[in-house]
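All protein chains of the complex are present and in place, except for one that has been dropped.
Note that the chains are named A, B and C in the order they appear, and that numbering of residues resets to 1 at the start of each chain.
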Amino acid sequence: MPEEKKIRAAVMGATGYAGAELVRILCGHPGVELALLTSRQHAGAPFSRVYPAFAGICDMVCEAVDPEKAAAAADVVFTALPHKLPMEVVPALLEAGAKVVDLSADFRFQSAGAYESAYQPHSAKHLLSRAVYGLPELFGDKIAAADLVGNPGCYPTSVILPLAPFLARDLLGLDSVIIDSKSGVSGAGRGLSLGTLFCEVSDAFRAYKPASHRHQPEMEEVLSTVAKKPVSITFVPHLAPMNRGMLSTIYAKMQKPLADEEARQILADFYQDKPYVRVLPKGFLPRTSDVRNSNFCDISLAVDKPAGRLILFSAIDNLVKGAAGQAVQNMNLMSGLPETQGLTMLPGGV
Amino acid sequence: MPEEKKIRAAVMGATGYAGAELVRILCGHPGVELALLTSRQHAGAPFSRVYPAFAGICDMVCEAVDPEKAAAAADVVFTALPHKLPMEVVPALLEAGAKVVDLSADFRFQSAGAYESAYQPHSAKHLLSRAVYGLPELFGDKIAAADLVGNPGCYPTSVILPLAPFLARDLLGLDSVIIDSKSGVSGAGRGLSLGTLFCEVSDAFRAYKPASHRHQPEMEEVLSTVAKKPVSITFVPHLAPMNRGMLSTIYAKMQKPLADEEARQILADFYQDKPYVRVLPKGFLPRTSDVRNSNFCDISLAVDKPAGRLILFSAIDNLVKGAAGQAVQNMNLMSGLPETQGLTMLPGGV
Amino acid sequence: MPEEKKIRAAVMGATGYAGAELVRILCGHPGVELALLTSRQHAGAPFSRVYPAFAGICDMVCEAVDPEKAAAAADVVFTALPHKLPMEVVPALLEAGAKVVDLSADFRFQSAGAYESAYQPHSAKHLLSRAVYGLPELFGDKIAAADLVGNPGCYPTSVILPLAPFLARDLLGLDSVIIDSKSGVSGAGRGLSLGTLFCEVSDAFRAYKPASHRHQPEMEEVLSTVAKKPVSITFVPHLAPMNRGMLSTIYAKMQKPLADEEARQILADFYQDKPYVRVLPKGFLPRTSDVRNSNFCDISLAVDKPAGRLILFSAIDNLVKGAAGQAVQNMNLMSGLPETQGLTMLPGGV
Partner (left out) sequence: MPEEKKIRAAVMGATGYAGAELVRILCGHPGVELALLTSRQHAGAPFSRVYPAFAGICDMVCEAVDPEKAAAAADVVFTALPHKLPMEVVPALLEAGAKVVDLSADFRFQSAGAYESAYQPHSAKHLLSRAVYGLPELFGDKIAAADLVGNPGCYPTSVILPLAPFLARDLLGLDSVIIDSKSGVSGAGRGLSLGTLFCEVSDAFRAYKPASHRHQPEMEEVLSTVAKKPVSITFVPHLAPMNRGMLSTIYAKMQKPLADEEARQILADFYQDKPYVRVLPKGFLPRTSDVRNSNFCDISLAVDKPAGRLILFSAIDNLVKGAAGQAVQNMNLMSGLPETQGLTMLPGGV
């Protein structure tokens, strides 16, 4: 591919875990030229000094956050910044003609009220209707036409993908859905906090924010869109002693009994052309290690016949399909590149 | 305490993880003299050669399994053997006058049919009604009078303790209970299997045997006893990358709305005199590391008011309160010793 | 033991990892009454709110640091404070009649110059000759008579114990000693730092401060005392992805060839009456898990005959024999209690 045709990409917030994963993926993307990195904390430092793994691979110097400069330098800007910062810079980025994939929650909601009740006042509400929810398996066409994508949270990605095929066909009790998710520690970010110290996590499995996590309203909004009826859920996230990976176990009442094969076929049909969803055969359950470092979402299920419940399982790498990989998948669609370009990292390995 | 008054204890199956934990606890028990260890795999070897941690602490030689010899040597025999072996040796042990705490499933069921549908034909059915289910917080009086105790499984312990106070008062929908449990790897035992190799567990969070684990009928039988009505559950166990610890997250419909404090008070009242159940204050959720190496079961909760659900959390050390510690607690009760004697190991530490 | 005879103990700096381990051990010590806890960061909070594992076990409220109050409340004060703070409070503690076990480096050196070149100016130099180095296996008699003990660093403990028997008999090349140590993460403390985040430690084995760690002059001073000649070493510490445990691998030229049994006998003779040093039989090498949670130091060796080198291995729990356990062992000696009282925690378990 001739050099001049490459998409120029900028990553704002490159030195957090999601930002660094974006850099990792973009460095290996044949259709992209990495044009600019910003970091509030490490402005002035080469990226490879912050992440020595990148020595000789990405020695670009991180700059201070400057939306004008980013928009001038790049065709696509990834904003991997904490909630609230993106709504401050995204208007300027769009104004200057850049396409934006935002990895925060700021542009994931259609409803400003839902956002504001979970986060804070929104200063760029006028852009919410312009933003598209960046789950390519469900909203690929809209994403391809968008210039602003709100990249989904890791929990919502792991939850919406297994549930959507059943909710779209009205097969589940809309108030029966219970989600028990388990996340690796990188989801909590690179900021310093007692709760993510090695000694506080190792051997220390625990739940947090039960029925009160901010990803819950995001899930409910999107699941309701899919079901075309209001869906309300019970959601409890947990922290597991591992770096990467997210497993969601989802329980729901079936509206009518489904056999295992039937349910599996519904998933297979729904995702038949989708390169990053793998529906596992009967007898196999997803493991986080089987999707590690890849953009895959592995899904399987069990039918609890006596209880009339469907149990769904999904596994993703929270930093890839749950963040940076999905963001690049969105960029590909927005830029007319093949959906899988630069996203061929193979999963796993021990 | 004079030497001659000590309880003589034997551990059959001393070199598995639960057996070794029994040895560890009994070595520190001031009222017990360790009289005999057996091991099918390591007969003839000093215990401390199998577990070098015990060098100088327990150098006793492991013997072959011989119930007559065990009954002659010991007042109380712990059978920490795989399912099916205990039903073969326990009759002889009782016959010879020993008290027995069995850590397998063989004597946990009142109903032979329930046992046989989950395990195999039972060759000592006549003892099922004589056996008492060894959950001291619920059945302490019966245990004190028993000579045969079926020590509960680790999952049932972690599930029954938080649920019992609510089911006993008919506060939950009897077919609404969903249990999502996460266990450390030691629960799978010391046998060689691909699934418990370090490289297959690390980074590899996963569910197993969804809605089909053999602890489910055990839970249902005991929960129904507590509720005095049939309780049916959905149960999914998971394997977490850590040695010890079990966290259960339990979801149930409330028959009528309960406030957080109300629900917490119900737990506190129920367990007010129980030394090993700690009901956590509001704002605290159990962590497996906070009970590690101890006999505690930590319990907390959240009320999902919009959904009308109570969410219960419990943490135990699967080898202690989930196996060996509870077995010693039972032995104490059966032998007239203080319930907490020898079980003062403090939890946690980083 | 009658209540009034108990030693009253205070822990200053109770909420760091070493301080909390002290609390853990002292809570189970039959000859001690925990009289006072201080914490700069958590003054006013119950200890069990900082460490929920201690709910119902130690709910004492942490106080601000106040040496007068500590000395009034306690017979023995443990100062588990960062370097530099102890030299400010210890003079007042001694003045008021308390015995002191200091877990920092402030009172480990005989030579003020050695201390000052590794740390900072010393404001209580006059106490250095009064302080005794708190390695009971070597300096037990002096410790018993001391009112101020400088508790050894974790690395020095793991290094001096295996080397001392050979250096005391002039069997090793004095400039040939190379020490390669590996430590669990708790040794780095509970302070917030990027390097101890779970995601930065997991899978990330690494060395740090090669030939420049501050424990090196401490080791050289004590080893030289033992050898009665100057000993100089090369020391490289490493960080291993585990909470607790320290393994030191030590290489030295033998002055004359020693057979394996001979070398092992030298260790066995030297430590024959020492309850916390275990010399392993041939064929066994120490594992950190075999001493976890206990006060043991396990030692073994290999002879590299062609190279003329002795290779020594030692394992300790860095928070117990490497910090809090050893401090309590020192307190026992200083207070006339049996050396092992309250230190009967059994090691390991999986």
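Here, a contact is a pair of C-beta atoms (placed from the backbone, for glycine too) under 8 Å apart; a residue touches a chain by one contact, two chains touch by 3 or more.
Since this is a predicted model, take the numbers as computed values, not measurements.
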Next on the checklist: Going by the stated contact criterion, tell me the shown chains that border the hidden chain.
Outcome noted: A, B, C
Checklist entry - Per the definition of touch given earlier, which of C:68, C:141 or C:175 contacts the omitted chain? => result C:175
Next on the checklist: So one chain is hidden, and I want to know which residue out of C:133, C:155 or C:313 touches that hidden chain in the complete assembly.
Outcome noted: C:313
Next on the checklist: So one chain is hidden, and I want to know which residue out of A:244, A:264 or A:309 touches that hidden chain in the complete assembly.
Outcome noted: A:244
Next on the checklist: List every residue of chain A that touches the chain not included in the displayed model.
Outcome noted: 17, 20-21, 24, 27-28, 51-57, 186, 190, 243-244, 278, 280, 284, 287, 289-294, 298, 319, 344-350
Checklist outcome for this item: Against the hidden chain, chain C presents residues 175, 178, 180, 182, 184, 199-200, 202-208, 210-212, 232-234, 236, 238, 240-245, 247, 249, 251, 285-290, 292, 302-304, 306-307, 309, 311, 313, 315, 350
Checklist entry - Of the residues in chain B, which ones touch the absent chain? => result 17, 185-186, 190, 192-194, 196-203, 241-243
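We adopt the following convention: only the chains that are shown with their structure count from here on.
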Item to check | Homomeric contact chain A-chain C: same or different residue positions, threshold half | outcome: same
Checklist entry - Using each chain's Cα centroid, which is most distant from the centroid of chain A? => result C
Checklist outcome for this item: Whole-Å distance, C-alpha centre of chain B to that of chain C, is 36
Item to check | Chain centre separation (chain A, chain B; CA means) in Å | outcome: 39
Next on the checklist: Rounded to a whole Å, what is the gap between the Cα centroids of chain A and chain C?
Outcome noted: 46
Checklist entry - If you look at chain A, which of its residues touch at least two other chains? => result 199-200, 202-203, 241-243
